[in-house]
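What you see is the complex with one protein chain gone and the rest in place.
Labels A and B are assigned to the chains in the order they are written; within every chain, residues are numbered from 1.
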Amino acid sequence: MDGVDDTSAVLQAAGLHQPPVEEAPSLLCVIIDTHAEGWHKLEGWSFKETMASVMVLLNAHMALSNANDVAVLGFNGMGPRMVYPQKEDAPLSDVKLEGTMYRQFHKMDKTVLAALATQLQETTVNKHCSISAPLTLALCYTQRIMRQRPGTRGRILLVSVTGDVPSKYISTMNSIFAAQKAHIPIDVCKLGGEKTNLQQAADFTGGAYIDIAHPRGLVQYFMSTFLIDPATRQMLNQATQPEVDFRAVCFLTKEVVEIGHVCSVCLCIMKDEPDGSCPICHTVFESTQLPSFT
Amino acid sequence: MDDSDDEYVDSYAVDSVQPRQRHPRRKRDGKSSGDAGADSQPQGYAWEDEYHRSWDVVQEDSGGSLAGVVAGMVEQAKRKRVLHDTRPVQRGIIRNIVLILDMSFAMADVDMRPNRLQVMINYAIEFVNEYFNQNPISQLAIVGMRDGIAVLVSPLDGNPNVHLDNLQALRKQYGSGVPSLQNALEMAKVILMHVPSHCTKEVLLIFGALMSSDPGDINKTISDLVLNKIRVRIIGLAAQVAVCQRLTAETNFGDKSMYNVVLNEAHFRDLFLESTTPLSINKLAARSQSACVEMGFASRVNEAKPSLCTCHGRLTKRSYTCPRCLAKVCSLPMVCPCCQLTLILSTHLARSYHHLFPLENFERKETNLEPSASCFGCMTPLDHAYACPKCHNSFCIDCDVYCHESLHNCPGCEAITT
């Protein structure tokens, strides 16, 4: 239509074209790491207190707008589980509601806390769940909500205390790319565990990454960083991550490499130049001389 | 091939060589009408068939409502989109494509709205985005056919923004003159000449006209392309043209599925975006060379003060450092301007992994579901279940589509802990 006529210009001049400023409903998916060992290893953190802060975040998100929604997932060695909302037909957990606060907050808090506490009790020795599992579930659920209520914006907050499972690297990256494609930012709140590709997840999807060393003021972190709507974040100056590690890991030696050799067929990364054929896909390389990429 | 009236005769001429070629419409309909499987048994021309009215197919249910039928058809259509070939094959991951766009008089036709050219540019933009999304370490060039010559729209480059800008600039132009297949293909050949052997060389041609005005013998060009291992895929906008058929068949080792004629705009888009998936390499492997490429994995730094990058000479704060010579570049992937090392991020490689390890197709569960069954992914109550053959969890159709098209993960398989 542009340039065909100047109707809109006329209307603009008459002050009749006002772009509506509206807040889109948003869905906040919180993924909580409930690996008992992970929490055990953390110094000075208590699961209960951390969850209290998370609950404040959830309540605050709901408080921002009536149309906002939340979902909570927990994951540990038993796999990922949806904690809230529960399945439609699942019997409502019989929680005693006192008339002291917003009832929907109350119901949500009780359900979430009870379910997460149960998960924390599960003993899953030497079993680890990769973050790709809850991420995949959260993305499926977010997609469903976005289908059902068009216009909803989704985002994911990951509270992590353990490191990732290296064998799930590809799945993790797949879910990160899917989130990026659907414009779902992944915020990462790291309380413990070694540095993993979570940093990349936040970086790629435009989410925030914060490594919190001390439990004091956790609520403030949630309030001032993770609560803010992605649309609003674009208006704000946000702390950027000074350095993001994009180095690759050698498929054979599992060492971090800066300069590696890549098979053109299966894209496996090797620290040292293989002789003759690819050790992964057994493709025979034609020449020993290394051609350049272009 | 100077006149579209020749088409019928031409396809007949080919007929005598390849008997199966008798049914020119079949290839064209293969995607949508579902009779592609009937390749072996001879069929009449499409116009000889009894005409199927769309309302004949639809049956009312007992309540006289169409809702159930319509829902079923929608689901089928979704399902059709999802079923990919999931056999693990080697694919040419590092790709080089020359996209040839017809910009001749034929593109001014308004059988697509607002006209063919605009529709093509819209989809081309979508294609470029998707192509670089799926093939981050690949390159693309764009060539236009107009006024009997080939014009270079966008040179071979790995940066999508360059191409997008050039495509946007095309919008202001109108289709003019006659197209020349030979000139365009020759130009593509030159562009792809210096591509190393471990990369694929491909041409994607959008052909709106039914004729081509060539300066020489196109058969010579075709055999040149075969010699150079350049694979050509053609999307026709009007009708099937014999020379295109031969061109695609010969450059693709006899595979005739690389030439398609669009049925409507949606089909055009589907065909266009289909080309973003890397071609399988199995037939090619015998002749193509594989190689081990040295690559540098750069780390990103955010500096407090901006400094100049070696690639463009621009002041930037966010940059990447070459691990070998510590030169600073502003975007990736790129060849280090100082030491010629290929610089990429590990994530660029990760983006291509799903081509190599595709997610298996879910199978439709025919058994009756328990009433409380819900989708493993999104917890929607299930009407029809699709189950992952590995983890046997059930999913709804929407999750099935989402998992295969975007996510490339199975929520059920992921949930298995180690």
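The definition used in the following text is that a contact is a pair of C-beta atoms (placed from the backbone, for glycine too) under 8 Å apart; a residue touches a chain by one contact, two chains touch by 3 or more.
The rule is short, and it goes like this: contacts and distances are computed from a predicted model.
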Record-based protein name (UniProt) of the chain missing from this complex, from "Signal peptidase complex catalytic subunit SEC11", "Small ribosomal subunit protein mS25", "RNA polymerase II transcription factor B subunit 2" or "Ras-related protein Rab-21": "RNA polymerase II transcription factor B subunit 2"
In the full complex, displayed partners of the excluded chain: A
Absent-chain contact - pick from A:D33, A:D109 or A:D187: A:D109
Touching residue (missing chain; options A:P25, A:P215 or A:P279): A:P25
Option from A:T123, A:T232 or A:T253 whose C-beta touches the chain left out: A:T232
Contacts of chain A with the absent chain, listed as residue ranges: 1, 7-8, 10-11, 14, 16-17, 21-23, 25, 52, 55-56, 59-60, 63-67, 97, 99-106, 109, 149-150, 219-220, 223-224, 227-229, 231-232, 235-237
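Heads up, the rule we're going with is that only the chains that are shown with their structure count from here on.
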Whole-Å gap separating chain A and chain B, where each centre is the average of the chain's CA atoms: 30
Touching residues on chain A, where the partner in the complex is chain B: 77-80, 82, 87-89, 124, 127-130, 132-133, 136-137, 139-141, 143-144, 147, 165, 167-171, 173-175, 177-178, 181-182, 200, 204, 240-249, 257-267, 269-270, 273-274, 278, 281, 283-287, 290-294
Chain A partner contacts - residues on chain B that touch it in the complex: 90, 93-94, 133, 137, 139, 194-199, 281, 285, 289-302, 320, 323-324, 335, 340-342, 345-347, 349-354, 356-357, 372, 374-375, 377-381, 398-399, 402-403, 406-411, 414-418
